[in-house]
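Got a structure for you, questions after.
With one protein chain held back, the other chains of the complex are shown just where they sit.
The first chain written gets the first letter, and so on, giving A and B; residue counts start at 1 in each chain.
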Amino acid sequence: MLGLNKKDTLLFWIVAGMALLAPFLLNPFPEGSSLAQMFNAGYPDLMQRFVIFGILVIGFNILFGLTGYLSFGHAAFLGIGSYSAVWMFKLVGMNVIPAILLAMIVSGIFALLIGYVSLRRSGIYFSILTLAIAQMCYNMAYSVLGNPASNFNLTNGETGLQLSLDDARVLGESVTADGALPVTNFFGLAMRSSYQMDVGGWLFTFNVGYYLSAIIMLISFYVSIRIFRSPFGMMLRAVKSNQQRMNYTGLNTRPYILAAFVISGIYAGLAGGLLSSMDPLAGAERMHWTASGEIVIMAILGGVGTLIGPVLGAGFNEYFKNILSKINDQVLHDWLAFMPDGIENAMVGFLHYFVGKGWHLTLGIMFMLVIIFLPGGLVEGGQRIANKFGRKKNSDETKQTPAE
Amino acid sequence: MGILEVKNVGKRFGGLQALSNVELSVKENTCHAIIGPNGAGKSTLLNCFVGKLMPDTGSVMFDGQSVLGRTPYEINQMGISRVFQTPEIFGDLNVLENMMIPIFAKRDGAFRMHAFENMLDEREVVEKAEHMLEEMGMADARNDHAASMSRGNKRRLEIAMCLSQEPRLLLLDEPTAGMARADTNNTIDLLKQIKEERDITIAIIEHDMHVVFSLADRITVLAQGTPLVEDDPENIKGHPKVREAYLGETQAV
Partner (left out) sequence: MDAIILQILNGLDKGSAYALIALGLTLIFGTLGVVNFAHGALFMIGAFCAVTLKKLLTLSYFVEDPTKTDFLGKPLKVATPYVQSWFGESAGAAMIDWAVPLAILFSIPVMIGIGFIMERGLIKHFYKRPHADQILVTFGLAIVLQELIKTFYGANPIPTPAPEVFRGSFDFGVMLGFDPNAIIYPYWRMVYFAFSAVIIGAVFAFLQFTTFGMVVRAGMADRETVGLLGINIDKRFTIMFGIAAAVAGMAGVMYAPINSPNYHMGMDFLVLSFVVVVVGGMGSLPGAVLAGFMLGILEAFASMNQIKAIIPGIDQIIIYLVAIIIILTRPRGLMGKKGVMEE
């Protein structure tokens, strides 16, 4: 279908099914139950993050997974996309489509410039160059481009760029009839509006913003499959494998890598534009280099160079971040109530450091374990398990996590 | 006029004069060997042909055009393919994909943004690649991981990749270096077969006299960066200067 082979078509439909049914899949427990509070993830903002970060990592994987060029500054494009989209909301109107398009164009231009400079060098130098340039963008967004006193306030510094009542919005209204800020919409359909469905004890929320993001994610995923399976994708894998042979085979490697860099930059810009579309606010912290690091982490967790890996990695990371930060000492006590008191208290005291505010630590440890023992990420883990049970179906790995 | 004309090439690395006054003419559809003891400058010379090194003096003309100052991929697009001393293939890709890349390069040039063309639609390239593999006796290996092949097979694949581009000049850099005897003989047979079946010019750099005398139509002996003598193989064998400079060490030939 659509120019995909059988296996890829199946994969695409699995992802599509999970994305479209996510409000059900992520809410397996009845509303109000203690399990629901902990494990349900069917909330609009969380689901939006799943798919938007999915887009981001899918794009990153086209660069890192195929060419092996490790960019440590990809968050810059996310930030640039976010700012562009918010400017579109401020100046033109609240429809998200022009905002997303502008985000993609602007981040694409930046990716072209930054890529052109960074790709003069390869290997570790490339990583450090992207890191330095992204950090420079961050510093500029934070300080000189964000000085509220100057006429050239592009980013609004620490506060972050946000909508205000005196924005122009030439194609829309600056203020709604009741004096509030207008909301982002898709041709009139507000991003934040939701339909709620009550089934027995369950409550399912279908959010416009989520479905728009999910559909864009599926398009992005489809495009990424096509790129992976195209001659261009094969050339990118050849870059990773042996650049010398490529050069002596009559191929100019640099435009190939630059094209991959720009594509992945556009993906990141798209993700940034979507983030702003869901919540029209853009801050410099989105561009910080630790944010770039998190993109790398998500890609590695899922499985670099695989099709499904980025989606899994983004979902896994966001899902566990969400759960871990919700667990507190009381929850731990409840879970460990079956133990003798002394041991229970000791266990809670120990686990305390890994949950709640300590989720960074847990994810950091998990990330290290994956790199050390499972360089292929969740996909490799899934394959190992599948091989162990003698099943060869490649789709098995998609069942590894509850999140898509 | 030969297809490759090398005139007065000189190259200096710091205090070492690696090449001086190299004159060489490779005639079309011949196999021309460049031999010489270690450090004679054979590899340096080859690197001047393919754009890796820029000689200090002289000119290198391929089919009437200078190759100097061009990048390796431009030179390849002119019609020169190179086989490396240690086989350079795409280890992470499978054998068929390895074969397809040079065919794409030949068809589409140095860069083409074919991100949305579907591999399933590239029947022509796939068939050409499969045909080439068949010809080389590697059809069974088409789905193998290239890195996991034996050295002899990697060499065979590399040569096949170069040939699939239908180059006018094939450069071989010690193609049997580090190979077992059986692999060496297989490679010699393969090259002989290529020579006979195709209109192709081969320039070979070699250490192993057995290989050289099995293949070459013409031999240039390089010593200390300058050509000592250029002649037919029979004459080279008996040449006193060559014996002195080179063959003295390897009487076994």
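The rule is simple: contacts are C-beta pairs under 8 Å (C-beta built on N, C-alpha and C of every residue); 3 or more make two chains touch, one makes a residue touch a chain.
Since this is a predicted model, take the numbers as computed values, not measurements.
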item	value
Visible chains that the absent chain touches, using the contact criterion stated earlier	A
Sole residue of A:Leu4, A:Val51, A:Leu102 or A:Leu129 that reaches the chain not shown, by the stated touch rule	A:Leu129
Hidden-chain contact residue, picked from the options A:Leu2, A:Leu21 or A:Leu361	A:Leu361
Residue of A:Met47, A:Leu70, A:Ala85 or A:Met235 touching the missing chain in the full complex	A:Leu70
Positions on chain A contacted by the hidden chain, ascending	64, 68, 70, 72, 117, 120-125, 127-129, 131-133, 135-136, 139-140, 142-145, 147, 150, 243, 289-290, 293, 296-297, 300, 353, 358, 360-361, 363-365, 367-368, 371-372, 375
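The working rule: only the chains that are shown with their structure count from here on.
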item	value
Residue numbers on chain A that touch chain B, as the complex places them	3, 5, 226-227, 229-235, 237-238, 240-242, 244-252, 255-256, 259, 263
Complex contacts: residues of chain B adjacent to chain A	50, 71-73, 76-77, 81-82, 84, 88-93, 97, 100-102, 104-106, 108-122, 125, 161, 165
